[in-house]
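Report on the structure given below.
Heads up, one of the protein chains got dropped from this complex, but the rest are sitting where they should.
Every chain is named by a letter (A, B and C) in the order it is written, and numbering of its residues begins at 1.
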């Protein structure tokens, strides 16, 4: 079976085959035999050519968190169709949402302002800390919903940013 | 709902009622309100009148292991009918079985020998240690299957002991 | 000794205090908010009482509820931990009135050191160095006099200031006049107030603090220093004891002045004097924390002195049986605070459920935490998951041990700074102790792992997908055939992916 994973902006393809109780994977055209064992429900041990790699794995639907060497990777299993769509996500219209229950400390951009990709647009406070939410795309601020001092819930839309170029088809 | 548990030779009855999201239990005619929360799948927190008790609980079918204050209790949920039967278990015919894969080191009793309750009857060796298996009842050795040096599996019957008095009805 | 103590806190510090009580044979009473019924401090305590809603203001900060729980349980003393009510003089007073011992200093001492101006005055009177500068706002003439005394580089700061507005760094005398003019003008337009003050600019400042312990009989000891220079958002992330930077002479000087301050306010219990230090080991008083500190374990590791137990003993009236000379330093300890946060988005907190947890253990490793598989990290409280502390005979060995321990830390469900901490441990500047409070900002390359071989992650993800279908390789046996495969292939796994 072939799986396609999205990690940030990158797409990875991997084919997994099982025969004789042995797994073989194909990545980037290279075939690799894998000795795999589940240690606990969320802990996998993989031995690749003698090299022992132990990973944390948490799957929820199509989202898979993998903990590898100290860092957490948020992978998403996507279909061919989703893959095409996802390559367009970097343009179009993006909503800036509250990632957790928090309070709006400062709104850094007004309607019509130009924003760069990864530029901070709203400052929120949660868990005694201020955090800056960033725009995932370059463009113009289309709407500002957030008001300083607002108490907001996870998922509240705070701002809408539209890319300069209309989404390609 | 009322549950009957067997722990070694003892029988306990407990009634559990839920109302208003609060649990009330009845043990030995006394009603006790219980504040209960599952911390993890196998870890329960119970607050009884301010007293906080944390227990490990592992249920497999009708057998429930409870880890309380350092010790493991093997409880068994039984029905009324089983309760009557179980009170007879201390008499009747008992099989002495291998508790784990091991080797028979010594057979301490021969056919026809008298045995006391909790008297050692077979010595086995497993995990580099010798262990004595005991007779759960007083009686006479009816059969000896074990032979010294035998490699035995979990559950292998090594000896059969019959109580002096025939099982009551 | 007390028979029963109520712990007016939550999280790892509540657990830490419960453990100390147990070892002293003292019964423990936990209090908990709605969100904390399943918390570890409730599970570990002998008794537990609900004290209100999830927001701190509805529970852990509700003085009356805490006192009520103490009364109900019959607790003779309250340990406040840190944060919440720990530096609340009014709460300490309420305890006193209710006949409950507050495990900490007197309300008077809390009040004195809690007010920055008073605290600075006390330090000044005790001849403890303060950052040189003008005491309060100055005229242009005064400013240039003070500047002459303070020396360069210096800072001109707006009295009404904040956020960098009306603030000017001046590196030489020539620039002073124009900088003063600009600062005043900026202050006027920003705050409508042109008053400014002048202060020495501490370049590449280090945060170094002295741990104190004092009994009710006037004995005050210091337990050497901690270096807490690795900070993000002005919050400590990595702490060490001793500092790898200061000399024995500086250590003694700092200890001596810290003891002086404590004596000036008849301090009792555990406390910490925080200093800012420049790269020439000049140090200046910042403030005193009149409670146990998050990073107290590193001091415990190098002294063998159990700070939390002694807080309790002292509150119970025991006398310190040691003299300053009895306290010895041994080896080196490092603490890493493991946070539920995303270093990639400016260390933003990452609340959620811990879906899987594996923590390090072994020789010289201490993990002070209150998390477990399945626990929830809510946004009501601090996102600190755990304090990982290690001890070894040298700083280098301690860093190596921390690096090794962090390799065993696995957390799923929330983002953490574990990878970031691992990269700090491997960083040459950190290893050479070239650190200051600007370290993290100066090292953006440590934030993310960069390119690495992601094949294991992809393979694991693919297996997870496969396993979720019925026919997947649920738990393949370690087949002997692996041998053949290993033999057949070699050296193909070295190049990083992509």
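Everything below uses one rule, namely that contacts are C-beta pairs under 8 Å (C-beta built on N, C-alpha and C of every residue); 3 or more make two chains touch, one makes a residue touch a chain.
What you see is a predicted model; the values in this text were computed from it and never measured.
*Asks:* Let's see if you follow the contact definition: name the visible chains touching the chain that is missing.
*Replies:* The chain that is not shown touches these displayed chains: A, B, C.
*Asks:* Touching the absent chain in the whole complex: find that residue among A:40, A:114 or A:148.
*Replies:* Result: among the candidates, A:40 touches the missing chain.
*Asks:* Using the touch rule from the top, list residues of subunit B that touch the missing partner.
*Replies:* With respect to the unshown chain, the touching residues of subunit B are 1, 3, 5, 7, 10, 12, 14, 16, 18, 20-23, 25, 27-28, 30, 32-38, 40-44, 46-51, 53, 55-59, 64-73, 75, 77, 99-102, 126-132, 134.
*Asks:* List every residue of subunit A that touches the chain not included in the displayed model.
*Replies:* So the residues of subunit A touching the unseen chain are 37-41, 43, 45, 47, 50-52, 54.
*Asks:* So which bits of subunit C touch the chain we can't see?
*Replies:* Given the touch definition above, subunit C has residues 15-16, 19, 22-25, 32, 34, 37, 44, 49-50, 72, 297, 300, 304, 306, 330-331, 358-359, 361-369, 372-373, 392-393, 397, 400-401, 403-404, 407-408, 477-478, 480, 482-483, 486 touching the missing chain.
Assume only the chains that are shown with their structure count from here on.
*Asks:* Using the touch rule stated at the top, which two chains are linked by the largest number of C-beta contacts?
*Replies:* The chain pair with the largest number of C-beta contacts is A-C.
*Asks:* If you average the CA atoms of subunit A and of subunit B, how many Å lie between those two points?
*Replies:* Taking the average C-alpha coordinate of subunit A and of subunit B, the gap between them is 51 Å.
*Asks:* Could you give the separation in Å between the centres of subunit A and subunit C, each centre being the mean of its C-alpha atoms?
*Replies:* Roughly 30 Å separates the two chain centres.
*Asks:* Just curious, how far off is subunit C from subunit B if you go by their C-alpha centres, in Å?
*Replies:* 50
*Asks:* On subunit C, where are the residues touching two or more other chains?
*Replies:* Expected reply: no residues.
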